[in-house]
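So, subunit A:
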Amino acid sequence: MRRILFAILIVGAVPALTFAQGGRGGGRGGPPPQGKAGAPVDLSGYWVSPIFEDYRWRMFTPLKGDAASVPINDAARKIVDAWDPAKDEAAGEQCKAYGAAGIMRVPGRLHITWQDDNTLKIETDAGTQTRLFHFTGQAPKEGEPSWQGYSAAKWEVTALPGGPAGVGLGMLPRQGTKSRTLDVVTTQLRPGYLRKNGVPYGANTTLTEYYDHWSEPSGQEWFTVTTVVTDPEYLAIPFVTTTDFKKEPDGSKFNPRPCTAR
Partner candidate 1 sequence: MQSTIKRAIWVAVAAVGALSAQQAPPAELHVLPVQGNIYMLVGAGGNITLQIGKQGVLMVDTGLAANAAAVYAEVKKLTNLPIRYIINTHVHPDHVGGNEGLAKLIPPNRAQPLSIIANENVLNRMIKPRPDGTTQQFGLPTDEYYLPFKALNYNGEAVIIYHELNAHTDGDSVILFRGSDVVSTGDIFTPDAYPFIDVAQGGSVEGELKALTHILELTVPAKTEEGGTLVIPGHGRLCEETDVAEFRDMMAIVRDRIQDGIKKKKTLAQIKADKPTLDYDTEYYRQGAFVTPDMFVEAVYKSLTGGK
Partner candidate 2 sequence: MKWRAAILAAGVCGWLVSAAGQQPQQNFDNVKIQVTPVQKNIYMLFGAGGNVTVQVGKDGVLLIDTEFEPLVPKLMAEIKKLSDGPIQYIINTHVHGDHVGGNDAFYKLIPKNPQLPLNIIAHANVLNRLTAPGPNGAPGTSTAEHPGFPEDEYDTPYKDFYYNGEPIFIYHEPNAHTDGDSVILFRGSDVVTTGDIFTPDSYPFIDIARGGSVKGEIDALDHILELTVPADHQEGGTYVIPGHGRVCDEADVVEFRDMVVIVKDRVQDLIKKGKTLDQVKASKPTEDYDTEYGANGADRFVEAVYKSLSGK
Partner candidate 3 sequence: MKIFKQIGIAGLLVLTSVPGYSEIDFTGSWTPLFHEDYPERFPGPELGDYMGIPVNAAGRLRGDSYDADRISMVSQYECRPHGSDYNMRGSANLRISRDLDPVTQAPVAFHTFIGFQSAQRTIWLDGRPHPPEYADHSWAGFSTGVWDGNMLNITTTHLKEYYIRRNGVPRSDQAVVTEHWTRHGNYLTVIVVINDPVFLTEPLVRSENWIYDPGQEILPSNCEPAPEVPNPPGVITPHHLPGTNPFLHEVADWYGIPYDAVRGGAETMRPEYRKVMGKPEHVPEKCERYCDCGKDAGACNLH
């Protein structure tokens, strides 16, 4: 094993050979396949999110004004203090806390399926929302803002601090690590809530998510989504959380119910 490793390290250091393999590192012979065909892990199935962390902010509608842990700014604080669920209901906006930036923190279950070879579909029972992860590239120019926005997905090639994945570094193309992570970038979002009690995110929010699959020693499957909410309007720094989902044998507990504002 170490021998092989040694070989690869050297290969990584030799232009002639690595160019031949295509510069995007990671997989050999050009960019790795995307979509269903390129999936290094299987995320399809029914998943539940047990509430281990942020319990009193997730399990209940927190008290008015409670923005603890969220790096909000003054503009956001004003909105938090003005929160009025009745108003949201009257405006038909009771789904504000079920938008892409908040939905994964709402206690509930997910049903994940491949809608087609290039589209991964996530349905939530809480608020009966549907998220579509498109493996076909960037968002269309003129997209209509919505609760779930437009999600561009790709299987991560390699993790490179502060730069796009897998590009060359100077003269040497980069030999990367085989990744099992699903990267999703979501934009064109309709303003919503990070928390049920009106902690806001705005229209210019960019939502970056990393889906990582892992298993307990018992073999029980889980995935953890690392969520990075970047919102120049209401957040001082990106808001980063991780939410853990446990695989369920079937959909018997999948219980669709409408959004509620309270």
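Here is how the candidates were picked: all candidates are chains of the complex that A comes from, given by their letters.
Keep in mind that, in the parts below, a residue touches a chain if its C-beta (ideal position, glycine included) is under 8 Å from a C-beta of that chain, and two chains touch if they have at least 3 such contacts; residues count from 1.
Small disclaimer: the values here were computed from a predicted structure and weren't measured.
Trainee: Touching subunit A in this complex, which is it: 1, 2 or 3?
Mentor: Selected candidate: 3.
Trainee: For subunit A, which residues are in contact with candidate 3 within the complex?
Mentor: 1-14, 16-17, 26, 28, 40, 48-56, 59-60, 62-74, 77, 107-109, 126, 156, 158-163, 175-181, 183, 210, 212, 214, 216-217, 222, 224, 226, 228, 236-237, 239-244, 253, 255
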